[in-house]
Each structure stands twice: as C-alpha cells, then as structure tokens.
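A single protein chain has been removed from this complex, and every other one stays in its place.
Now for subunit A:
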Amino acid sequence: MTSQVDSPAGPAALGEQRVPGKEIKRLDRVVIRFAGDSGDGMQLTGDRFTSETASFGNDLSTLPNFPAEIRAPAGTLPGVSSFQLHFADHDILTPGDEPDVLVAMNPAALKANVGDLPRGAEIIVNTDEFTKRALAKVGYAADPLGDDSLAAYRVHPVPLTTLTVEALKEFGLSRKESERSKNMFALGLLSWMYHRPTGGTESFLRTKFAKNPKVAEANVAAFHAGWNFGETTEDFAVAYEIAPATAAFPPGTYRNISGNLALSYGLIAAGVQAKLPLYLGSYPITPASDILHELSRHKNFDVRTFQAEDEIAGIGAALGAAFGGALAVTTTSGPGVALKSETIGLAVSQELPLLIVDIQRGGPSTGLPTKTEQADLLQAMYGRNGEAPVPIVAPATPGDCFTAALEAARIALTYRTPVFLLSDGYLANGSEPWRVPEAAELPDLTVEFATAPNHEAADGTAEFWPYLRDPHTLARPWAVPGTPGLEHRIGGIEKQDGTGNISYDPANHDLMVRTRQAKIDGIAVPDLEVDDPDGAARTLVVGWGSTYGPITAAVRRVRKGGHRVAQAHLRNLNPFPANLEHVLKSYDKVIVPEMNLGQLAHLLRAKYLVDARSYNQVTGLPFKAEQLADVIVAITAEATEENADV
C-alpha cells in the first residue's frame, strides 16, 4: 500500500532546499505541545501544524486545551492556552500522554506545562518573554533558563519575538503588529524540525488575511524565517522525519476533522439522507457553539439555524419544527440539557423525532466549560420527570461524530423519539484524519409522513388516530400540518392509546408508560463487538464515548506486556446492545474506565448484576494510556491470582 500526498499544500518546496550537513533522525511518533498566552495564537498554530501533518499522511490526534476566559490576563498561569498534537507513522489513538517537545511562548506557558514533560524532552522557549516581571508574575524566583532547574530537558532558548520583528523589518509594520507573527515563526521552526509540507500554511495565511495582503505576507515571511532559522542555526542540529502512516489507513480520500465539525456534517448528511429540511434551535454554549456556527454556514443545504433567546426556546423551536416535519436538532452542553429537560419530556410524550446534542463538559453547574467530562450520562438517561426513556448514542472519536449523528437521526426518525447524542469537549475540539465517506455509503433515512386516515370509526367513516402504532417499531404516525384529513392535537397530557385523546384512565396510563418504554427498549441496535484476539482473556474493559482512544491505546500496551485483556466499546447506551449481558458475563472481571464517578458502571451493575469495577478520572482531561494500562494490568493480575487460587 502506498500513500500519496495529494493536498493543495503539496510537498514542501522549502524542504527541498534542506542544507546538507544537518542530521536527520527517523522517528515513529512525536508528541508536540504548543503553549502560550491565550492571545498568542496557539490554537491557530496547532491547527496549522495539524493540517500540515494530516496532508503529509501521518496518523494524528490532537488535544486543544484553553481557558474559559476569552483573554485571561496576559502572562498568568490561568491564561495559558495549549495545543497538543500526537503524530506517527502508524495508527495512533490518543493525543499522547507526555509531550516530547514543548514550545513555551512565555514563562507562564513553561511553568504550566513543564510538569507534564518526561526527562529528555525538548523545550523551545521564547527567551524574549523571560523578563523579570514576567517571571515574577508566575512566581519564578530565579530565571529557570539561568539555573539548572531544566537540566533534565534539552532546552533551546530562542528569542522568538526579536527574530520575528527583525524578519519583518521591511514590511513597515509597528513593533506590536510584527510581534503578533511570532507564532508563525514558531510554526516555521517546528515545521522545519519535523519536515512538514508548508504550502498549505502559506495559502491558508493568504486566504485568512486576504483583506490585508501586507499582514498576509508578513505572516508568511515570519513562517519562512522560522523555517530558515532552524535550518541555519547550530542549536538545532537535528531534524526529524516521521514517515506517512501508510499502513494505518485503508484506501480512500482523507481529511483532518474535529469532532464538532464531523458532528455538524453528520447532521447535514442526515437531513440530506432523510430528504428533510434540517432545523437547529440552539443557544450559544461552550463547547457546543461551533455546531451552531458551522450549520449556519450551510443554508444552501436547506438548513435553518435559529439562535434562540435561551436553551428552552432553542429546543422549543426545534420541537415546533419537528411537528412541522423537519429533522430537528438542538445543540447544547450539560447546563443546557438541565434547562431543556421539560421539553425533552414533552417530546417523549408527543413522540416526535428530535436530536439533542450534548457536548459534555466538566460539571456540576458551570463547572469547567472548556474541559471534558462524561458526567451527563445519567442526566441523559434519567434527567426528566416521570418515566421518560430517551435513546442515547455516543461517538467514540472525532471522526466518529459524523457516523453517530447519522445513527442518532436514524433512531429518532424511525422510532419518532427524541434521541441524545453525547459527545464531549475532548471529541469536540480534538481532531484526527477521517476517511471521507462516499455518498453511497451513507444510510437511507427516508421517512414517510402519514398521508391518509388509519382507522375506521364505528360508523364506518375513516379517521386518523395519531397514536395508532406501527406494530414492529411501535412508532406512531408522523402526520404533519398541511396534510388534509389528518388534523389532530397532541400535547403533554397523557393520551389515550390509539386516539391520542386526553385520558386520565389509570389502566391506560399504565399501558402508555409501558408502551413508551417498550418502544425504546425495542430499538434495533447493532450487537456489541468484542476485541478479544485469542478469546482467552478473563478481563474485559468496557468503555463508552471519547475514552475509546485512551482505552484502546492502553489495551494495546497491556497486550504488548504479555497480558490478555478483552475490550468492548459501547456506542448505544440506551438501549444497550442485546448481547451486552452475555458479553459481560463471559468475563471474570469487568473494568469500566470513565471520566465521571462511575455512571456507566452504575447502569451495568443495576441492569445486569455484574461486578463492574469503575476506574474514574474527573480532571477535565482525557485519560492517559499509560496510567490506564497500569490499572488494567493490576486488575488483570488480580484476576489471574484468583483463578490460580481456585
């Protein structure tokens, strides 16, 4: 299998001018972290490096990490924004546990990140920012560049700001304006170090600053200056090559994609595949707003986006549109779900299709708006008054958000029910290479609206019963306003089975509650696949959602260490796959790692009476594979000992 780099970026023209004499080392993988002030453009720098890396054909995974404040005070620890990127010549699953390289744009960035570095890591620091004042601001008594506190690392002191200003002399920009391009200088340097293609960044900068060509060219010049600096300075004696991950990718066309973008595309695709207009009712909230922004750009796909006055109106408008026959969506995060709960209950009662996209973040309350967590599972499962079951789908990786959105739409449209799509901050902002699907691969989601009466009254006249169900799916007919003869009223009051008329009859309520539950329980979901290479593992690791990457990476390590362990990852959390009970009961030990205090474990224990063991982390950050591997090994070893005892 060969890989072609076929991007407009093309292979680096600059790379071909490489000065002979510099050593080139081949690596199989690298983790780089760019860190600076929130105003330093670290996310953009990371995004660009990611694009270069994606177009080069490496496998990659990213972890942006930024403060909730838009511009936290400059030079402070809370104001540090970072972007971590892991790329490799083979398939990888996580943004990496520890950075091999840290780019620190100021003392705060160094201080906030140095603790994550392994011994021997490279640190590129912008020495211009290491002033007395800046050091004091973050509590450095002495300049760490001047003592031996960084002796364990390979430090490259680079006056990034000065060099950038120098390089941009002829542009006639103010010093402040020139300084702003220092992130591009850093990007150029890193691009040289890792032999990245540069054309994409150049054309990106020219497009981004199309209205201000001088600034565009200045940024391109800073980028080139950074590259040339690496090439000519003796301090950077080694450049690295990480070959494309040729074996990691099945044939196809690839692009890099973040979770929120993939999810947005999944929603648009669902509208197209269902042949329905897409309607988003939403209220801005981190980290879900990107989806509102993205869908707003695609009105030519018959997409309506409505920025409502609050979370409740966002879902209310979506439900109104669903009544009118649209594929309706609301997007939010945990606090928004809390506000939407009553309307979700109404949608359960009215049995209308509706997607509720929850990009989970740290909670409770406002919690950690820009950090990740998986602690809304039980809220999605149970957070409503009365018996109000709602199906739940959770994507596993950024690219998988696309497929999961289609799956959620399938369930909503087929079963006429609200559906939760539980993504999280890590998936939302993280990115990975994604194979662009062919149109023919996408599921057919066509729905049929009711067009004719479905019941015969006692006197023989034809009438329409809005709650007469499909015997297989238990879905009720979707009769949209404008359809003659099917005029009907729906509401949140209990309805009589069949007719849909208001009913307070005790037996009818019992029947309706059980029927709504049976409808959700009966949703067809694919069986859970278990990865158990030789079928001899006694320990099973079960996860859901965004922990897929770290868990899979951990399981690989555990297996490399000679242990047997099986892995399964749940996409459908309500209903669970039919074979889940059998799978769980086939293993002696079940480990459930989650970024919460054990919500899936709780559901599994309650439903299947299995001794599922939780492993939890709620730091706002994804699991590290190594740490998870240690836990799995420890529990697996326990399992073996117990077996030996028998």
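Methods note: a contact is a pair of C-beta atoms (placed from the backbone, for glycine too) under 8 Å apart; a residue touches a chain by one contact, two chains touch by 3 or more; residues count from 1.
Operating definition for what follows: contacts and distances are computed from a predicted model.
Student: Tell me the UniProt protein name of the chain this structure doesn't show, selecting from "Ammonium transporter", "Potassium-transporting ATPase potassium-binding subunit", "Simple sugar transport system permease protein" or "2-oxoacid:ferredoxin oxidoreductase subunit beta".
Tutor: "2-oxoacid:ferredoxin oxidoreductase subunit beta"
Student: Which one touches the absent chain: A:F171, A:F301 or A:Y608?
Tutor: Checking the options A:F171, A:F301 or A:Y608, the one contacting the hidden chain is A:F301.
Student: From the listed residues A:S149, A:T253 or A:T619, report the one that touches the chain absent from this view.
Tutor: Result: among the candidates, A:T253 touches the missing chain.
Student: Kindly state which of the options A:G120, A:G460 or A:G482 is in contact with the chain not pictured.
Tutor: For the chain that is not drawn, the touching residue is A:G482.
Student: Applying the definition given at the start, please give the residues of subunit A touching the unseen chain.
Tutor: Within subunit A, the residues touching the omitted chain are 1-9, 51, 54-55, 57, 200, 246, 249-256, 265, 268-269, 272, 277, 279, 281, 298-304, 306, 308-310, 312-313, 316-326, 328, 342-343, 345-346, 350, 436-439, 442, 481-493, 501-502.
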